[in-house]
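Below is one structure; the comments refer to it alone.
Apart from one protein chain that is not included, each protein chain of the complex appears where it belongs.
Letters A and B mark the chains in the order given here, with residues in each chain numbered from 1 onward.
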Amino acid sequence: MLDYLYLLPALPGAAFVVLAVLGKRLSQPVAAWVGVAPTAAAAAVTLAIAAECLAAPPRGGSFRQTLWTWLAAENFRVDVAFYLDPLAIVMAATVAVVAVFVLLHAVEYMAGDDGFSRFFAVMNLFVAAMLVLVLADNLLLLYVGWEGVGLCSYLLIGFWKRDPANGRAARKAFLVTRVGDTALLIGIVFLLVHLGTLDIHGLQVAARNAWAPGAACAVLAAAMMLAAAVAKSAQWPMHIWLPDAMAGPTPVSALLHAATMVTAGVYLVARLGVLFTLAPAVQWATAGIGSATMLLGGAAALTQTDLKRALAYSTMSQIGLMFAALGVGAATAAIFHFLTHAVFKSLLFLAAGSVMLAVGHSSDMARMGGLRRSLPRVYVAFLAGAAALAGLPFFSGFFSKEAILAELWSHGDGAHVLWAVGLAGAFLTAWYAFRLVFLVFHGPARVVVAHRPTWVARVPMLSLAALAVLAGWVQWPGVVENGQFVAHFLDASFDRILPSMSLAPEPTPATRWMLLTSATAAAIAGATLAWWTTHRVHARAAEKITQPASLFTRVLRYGVADRAWRAVAFAGLWIGNQLARMQTGRVRWYAATLAAVTVLAVLAAVFL
Amino acid sequence: MDLVFYIASALAVVAALLAVTRAEAAHALVWLVASLLATAAVLFTLGAPFVAAMEVILYAGAVMVLFVFVVMMLDVARPRETNRRLANPRVWLGPATLCAALLILLVFVLSRATGEAGDVTPADVMEITPKRIGVTLFTHYLLAVELAGMLLLAALVGAVHLGRQLRREGRRV
Partner (left out) sequence: MNILSVVSGHHGLAVAAALFAVGLLGVLTRRNLLFVLLSLEIMLNAAGLAFVAAGALWGQADGQIMFLFILATAAAETAIGLTLLLIVFREKRNLNSDAIADVPHVSSRGVKSNHPFEGDKPVANSQ
């Protein structure tokens, strides 16, 4: 089965080619089949491979498939090769499975759209690129996938191209992430120059041999990678593109801007874990940026009146939690949270998509309310997603969040602050998650429901809802002996390359119970507060409560970074205008300038 | 030979200065030809008889004939005011200062830039024969010769094209 690894990106890629070439000649049902079936097949192959690896791990814990040699110069060789280890399995399986459900839901969501086949073509291209990204054996191939998903993100945000606002949002996303892409390329070239290889595994071994912890080279390389991850994963201060990216169709938001693409940064940092352990300063920066984004995003989500924007800020916040975990070296917990987050956040977006269809293609929460009676199944699905997001006990988010909080606690003295921030984040998360539930599904009904989801939309939603409840049960908190299946599985990926991950002593059972209880209490308190502000308090008063949070929103939207880069652009324009004055069209003036500069240049050359 | 060099040099510079300041285009051309001929003499004293001949034939001959043709075609509405204009120091003082600065700087730099060539005493200055030039030109500089040929071809095509445009417009006017 492992030999079929190449099929993972190849199947969606083939679907993309077919849809792109035949495109409009296919009827919508045919296009839907072509669009969904290959990805479903790829997901089946992924699961089969995962099952095989679970039953009988390949020798050495990893598997490498070389398709062909891409570049070969004297000592420099890049293969088109895939690398399968537990981390890659978890990532690929999550991407493929979530993609199938989202694509299936999109068959209904996009029905009747002019660009139906174009949509599925680009979505399949995205799935292919994302799988290349997570399976890549070397950084150059990873970069191809990285740019590929960026391109698809641009194409899909601006999918409804008639509205110039969508085009602007797409350009914004593309340009902001481009900053990170450039940092990634610089980092890759830097690593190649200093370590002489691009092979991800060999590179990290070489890095550990060549650089001492805290070496300037290691810090620089890790900082470049962090910059790339921050831009791709919409962390502060590069978060500005994500809320606007909600201009794309809702399935796009579910797959790209919640579940998979925006977590590419998490994958990158986890994959290059050794590099980051060699640069403690960058690790602290990772944890700091993650924590800040988690709080700011959570506060911003609390004040949104737009359902999709609220979910976008929530995504930022949750990825911030993953970054905080990565910053303390808890890659296993971060990847586990990625898994549960991919499930429940894509579920929330799909449910939001069904709600939007029901109220007439609007994501304004002023039009929603009281939908639990008219859309009972959507309500159940959304409730499951929100409970998982909030981290209510025994929902999937509970397990992953608890794992991260425990890691934050046990990381050492300074990390208790991170733990407290994480707890505050968990509280905020529960608050805004249930605020959304109550605002959308409770209270008085405002509009007549225009559309009810058919089975095409219901199957993926209810499947994901089931997963959102159950997905966490593979990794029990530390108080349960021998219940950490994901950690054991993933440790094969990290143990081999990472020097002892956590130096802190194992927490005592009492500490573990304390951690578990506090996380649970934060979640329940948040949910209760949400119920209180939406049911018991007048809307005006509720606004007063969230007033400080809206300040954060303003900081986030017109933040320092935004102003800084605008200033750069204006400075460029101003200088250009001043220089344009020199262009008088008078030949003698040009000649005089040339002569004067020549005199100055010769002077400088002679006397300096 | 020494004397020839300095007299020819002085003639070349003075004639060039006069050519640049004349009001009449035809007068300026005559002075320019004089300057180029003097330059040819300078080249000869520098041990470059082949290039001196080229200077006479191509520069003072062919290129200047082009200028003369153009002057005849233009029948230039002669800018009579030029003399008066150039009498005004405001017009030439700035550029003249700039040029003087450049001149001083160049002489300074060239006088310093002896390098290894400083070992060559003036007595060693040798005539470089056309044969040597030809051999070097068509072996070491062959690619550059081809490129120069391309450049001339491009100039030819461009001139023909622009000339056609000129003829069409001439008919229309």
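Convention: a contact is a pair of C-beta atoms (placed from the backbone, for glycine too) under 8 Å apart; a residue touches a chain by one contact, two chains touch by 3 or more.
Not measured: the values here are computed from a predicted model.
Novice: Can you tell me which of A:A55, A:V448, A:A569 or A:A605 touches the chain that was removed from the display?
Specialist: Among A:A55, A:V448, A:A569 or A:A605, only A:A569 touches the chain that is not shown.
Novice: Touching the absent chain in the whole complex: find that residue among A:R25, A:R59, A:R162 or A:R581.
Specialist: A:R581
Novice: Can you list where subunit B touches the absent chain?
Specialist: Residues of subunit B in touch with the missing chain: 1-2, 5-6, 9, 12-13, 16-17, 19-20, 25, 28-29, 32, 35-36, 39, 42-43, 45-48, 50-51, 54-55, 58-59, 62-63, 66-67, 70-71, 73-74, 76-77, 79, 82, 86, 91-92, 95-96, 98-100, 102-103, 106-107, 110-111, 114, 117, 120, 122-128, 132-133, 136-137, 141, 144, 148, 151-152, 154-156, 158-159, 162-163, 165-166, 169-170, 173.
Novice: In the whole complex, what residues of subunit A lie against the chain that is missing from view?
Specialist: So the residues of subunit A touching the missing chain come out as 164-166, 168-169, 172, 244, 246-247, 304-306, 309, 362-364, 557-558, 566, 569-570, 573, 576-578, 580-581, 583-588, 591-592, 595.
Just so it is clear, only the chains that are shown with their structure count from here on.
Novice: Round to the nearest whole Å and give the separation of the Cα centres of subunit A and subunit B.
Specialist: 68
Novice: Spell out the residues on subunit A that touch subunit B in their complex, using ranges where they run on.
Specialist: Subunit A reaches subunit B through residues 592, 595-596, 598-599, 602-603, 606.
Novice: What residues on subunit B touch subunit A, complex-wise?
Specialist: 94-95, 98-99, 101-102, 105-106, 108-109, 112
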